[in-house]
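Missing here is one protein chain; the remaining ones are kept as they sit in the complex.
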Amino acid sequence: MEAIEKIKEIALQAVPGLRIEIINSTPPAAQPAFLVDREHIVAVARMLKTDPRWQMDFCSCVTAVDYLKEGYIEVVYHLYSVALKHGPVVLKVRAPRDLAQCEVPSLTPVWRGCEFQEREAYDLFGVRFTGHPDLRRILMWDEFRDHPLRKDYVPPADYEWEPTPHGEVLARAKAQGGVIPPSAAAEVKK
Amino acid sequence: MSAPVVIETQTLEVSIGPQHPSTHGVFRMDVVLDGEVVVKLKPVMGYLHRNHEQLAEKMPWIASMPYTDRLDYFCSMSNNWAYALAVEKLAGIQVPERAEYIRVIMAELTRLQNHAAAVGFLLSDCGAWFTPVLYAFRERERILDFFEAVSGSRMMCNYCRFGGVRVDLTEQTLAMARGIVERFPRFLDEFEKLMTENEVLMARTQRVGILPKALAIDASISGPMARASGVEYDIRKVDGYGVYPRFEFQVPVGETGDVYDRYMIRILEMRQAVKILQQALRDIPAGPFQNPAVKLRNFKIPAGDGYGRIESPKGELGFYLVADAAGKNPYRYHVRPPSFINLTILEDMCLGHKVADVVVILGSVDIVLGEVDR
Amino acid sequence: METVYKWLKNLATGAPDWALLGVAMLVAIGFLLAVFPGVFAFITWAERKGLGRIQNRMGPNRVGPVGLFQPIADGLKILTKEDIVPRRADGFVHFLAPVVAVVPALLALVVVPVGAGLVAVNLNIGILFAFAVSTASVLALFMAGWASRNKFSLLGAMRAVAQVVSYEVPTVLSAVVVLMVVGSLSTLDIVESQRGWFGWHVFKPWGAIGFFLFTCGALAEAGRTPFDIPEAESEIVAGYHTEYSGFKFALFQMGEYLASLAMMSIGVTMFLGGYLGPGSGPGVLGTLISMGWFFAKLLAMIAVVIWIRGTWPRLRVDQLLAFAWRFLLPLSLINIVAAGLWHFIPSKPVGWGVSAALLAASCWVLTRLNGRAYIEKRSYRLTS
Partner (left out) sequence: MSAFGKGLLDGLRVTAVNFFGSYFDKGRKERLFTYQYPEERAPIPENSRTFPFLVADDPNDPVGTIRCTACKICEVECPPKCIYIVMDRDEKGKPRQRPKVFDIDLSVCMQCGICVEVCPFESIKMDNDYEKARYGRFNELVEHLPDLLKPNAYYHRIKPTEAAAVDAKLKAEAEKKAAKAAAAAAAKPPPKPAV
């Protein structure tokens, strides 16, 4: 716990204008995390990586969480140190849920390991990572519109529908009244 | 002297995959070739994407356990353990000692069969026409028989439970495991004799696909790949989860970080895994194999978030879980798949090498698409 | 053919000469077309079975006793498959390529003596003819790769051309030593020169090296492991025949196997004493035994090839070419010198010793020079 407080102190000294706060998770997990503001996340990350006391050189896990009720998306970074074999330090950044403003500075320039994971977060949550070298969809196909891990994502009604020449499938599609089921029709209109 | 003649050549764009014999599943690499030399390579994945994480968020905690089997379908036992570990961390569940030993036994057997198959497929990518793969499968078959005898299924084990394991090991199954561990070194000797010193293999794999140590750390590479590059980092040692601190084992570390090192590190890790297994099978205590306080149905977790990770055969496998106030379902369920992140530097490793090397390098990464695409 | 012709002449004294010649021709052609594709079918079975056993599998065991009728089942299956031509492929060349693949292989087999006096055509330039013709099969590979309009095919074809062109040189040079010593290009003469106790050329220092060089070259030209990069299935799918199916694919397979059969037959002829062996000689029984010897040697070589295929990984294309130019070519040139020394030093033991020493030394030097570039022994740290 002292180490966490110390990191906060040093970060406040090192990065002027920083807003940082410690979020304490409830026990039993009890994993404290830093909530850093969007403008200074890169500077804090650099500091953590280069500071000889921490040397957080290994960015293990990057993901996002959609807090629908609270109205923000939180990007979570789990950092470890390979050199000093300690960790984790958890960094959290929040961005508004609104797609137009859902932007977070990318940490790929700091840790190369974020590259694919940030792409994944962009793909599934719609978080745009500014400064990411190659921000494309990674798991969903390029033409896909929505971001499926957002909590307000509505999956199409019939996953199984497939336009195969198989007779029974065709008959079923016909029974549904038309070639395109309503869920897919909504997709087409977009 | 006349000026050197410049022949204008065109680059050739080849899409290796998604249907290709050695992309280990439906993985695609958009490769730009200059002659046979790779000048650009972009991995394309997602063909097997099934939104595993969203599925898990709609289900009770335990119902995701069988789905974790399908992540890395070669090592379902490790995946089970990683998920159970994350949940136990989040919910503060104690695991009985015997269950911890059983988990170690299962995880190390998984490591044996995964590495054996991985080096087998790597050699098959080198062109050794399936012989090493089938030798590896011969041993893997025994391990899978053991898994079936214990958990009921060969690959989709669904074995760990929060606070323990599902089925106890009996004397019979323990004897089976001892038999496997006893004969495995003989298989390793045979395998090494078949391939390790093979000049063709050495020529094919040495100095190919070099991953420098600094880049390996920076790009979050984990597992045997990182260790082949000289990164001394093994979560079994660093985190000391489970009962690993009780066992005496060493972590093999390479220097060059090329394909041959990755091959050798896997072989050496198998030898170490055999060592761990011998100790675990010797010391396994009697006692309960499941924490009786943990219910299967209506299992709830207090709100909070937690990250649990283990050293799976492919690297660091982590689960990031968020529980909300209701606590019945995971609010957020994220997998940190090792083989997905290990693919980050595929392009860096492949540039300047031949097409033939690309498949070998990809084979040395040891990916499973069920895990990459989720 | 000549044997048949003479035999027919004795039998039917009154018949016109052209008819006898025609019949003899037909018999020879029929023999070639029946025996070698038969051997090909048998080899496909043997290869699958052998590989299976090497890999701890049973191999084919469903069709007929120990799966012996598997080639027939395979043939039926493959002949009834749909013939698929890519839409934008060059149809004519695409069609022609498998034919071109088979013909040179069969032509090369014409000069191979399969038994005492049993050679389809006893050309006085037999060996030269065989090499000249068998090289033409690379044309088929290139045609196939080019006409398929598939990038993998093209890569495979390019590899095939580079490989065959490179390996042709050491292969031919390794044959030169035999021709030098024997002094004839006729295959029958070459076989006859190997009579005697340990008379096969492979038992002489230059012959052993020559045989090694020739085998490497033959494996490479036939595209067999460890030189099977034109159709490396783990890298470029199936190389030049990616876009072939059905009968054309079968023809390609047959062409490939016949080509390797032809190369190996020549190898047997030049280095392993051809049809020679205890019991082979004139007369019906002797001829039959001599044929048995020839095919036994051929099958033994094929068994080794299958064995190698089941064991070794394949080389990369640049290493493959480097192996040809940096190792095989110098060695084959030195081999010619060694053969010359062996031939011209009057005292046989001295000649033996000198040429063997020369070859051993050069082998050692060459492996040192080449091995260092690729291979290093490593040790690994174990940390706690």
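Residue numbering begins at 1 within each chain, and the chains themselves are lettered A, B and C in the order written.
Here, contacts are C-beta pairs under 8 Å (C-beta built on N, C-alpha and C of every residue); 3 or more make two chains touch, one makes a residue touch a chain.
Fair warning: this is a prediction, and the values are worked out from it, not measured in the lab.
Enquirer: Check the options B:S64, B:S124, B:S312 or B:N342 and report the residue that touches the missing chain.
Expert: Final answer for the missing-chain contact: B:S64.
Enquirer: Looking at the whole complex, which of C:G50, C:G223 or C:G267 touches the chain that is not displayed?
Expert: C:G50
Enquirer: Just one of B:L12, B:M156, B:A303 or B:L351 touches the chain that is missing; which is it?
Expert: B:M156
Enquirer: Which residue among B:E199, B:E232, B:E255 or B:E347 touches the omitted chain?
Expert: Residue touching the chain left out of view: B:E199.
Enquirer: Could you pull out which residues of chain B are in touch with the chain that's been left out?
Expert: On the side of chain B, residues 59-60, 62-67, 131, 135, 137-138, 141, 145, 148-153, 156, 158, 166-167, 190, 193-202, 296-297 touch the unshown chain.
Enquirer: Under the stated touch rule, tell me which residues of chain C contact the chain that is not displayed.
Expert: Touching the missing chain: residues 50, 53-58, 61, 307-308, 310-312, 364, 367-368, 371-372.
The working rule: only the chains that are shown with their structure count from here on.
Enquirer: Averaging only over C-alpha atoms, locate the centres of chain A and chain B and give their separation in whole Å.
Expert: 24
Enquirer: Measure off the straight-line distance from the CA centroid of chain A to the CA centroid of chain C, and report it in whole Å.
Expert: Here chain A and chain C have centroids separated by 60 Å.
Enquirer: From the mean C-alpha coordinate of chain B to that of chain C, what's the distance rounded to whole Å?
Expert: From the centre of chain B to the centre of chain C is 43 Å.
Enquirer: So which stretches of chain B touch two or more other chains?
Expert: none
Enquirer: Which positions in chain A are in touch with at least two other chains?
Expert: Where chain A is concerned, no single residue meets two or more other chains.
Enquirer: List the residues on chain B that touch chain C in their complex, please.
Expert: Touch list, chain B to chain C: 12-14, 20-22, 33, 36, 123-131, 134-135, 138, 194-195, 198-204, 206, 232, 237, 249-256, 260-261, 264-265, 268, 272, 354-359.
Enquirer: Can you list the chain B residues touching chain A in their complex?
Expert: Its residues touching chain A are 45-46, 49, 51, 53-54, 89-92, 215, 217-222, 231, 233, 238, 302-307, 309, 316, 318, 320, 322, 331-332, 334, 336, 340-341, 343-345, 373-374.
Enquirer: Show which residues of chain C lie in contact with chain B when the two form their complex.
Expert: That would be residues 51, 54-57, 151-152, 154-155, 159, 225-226, 228-229, 232-237, 309-319, 371, 374-376, 378, 380-384 of chain C.
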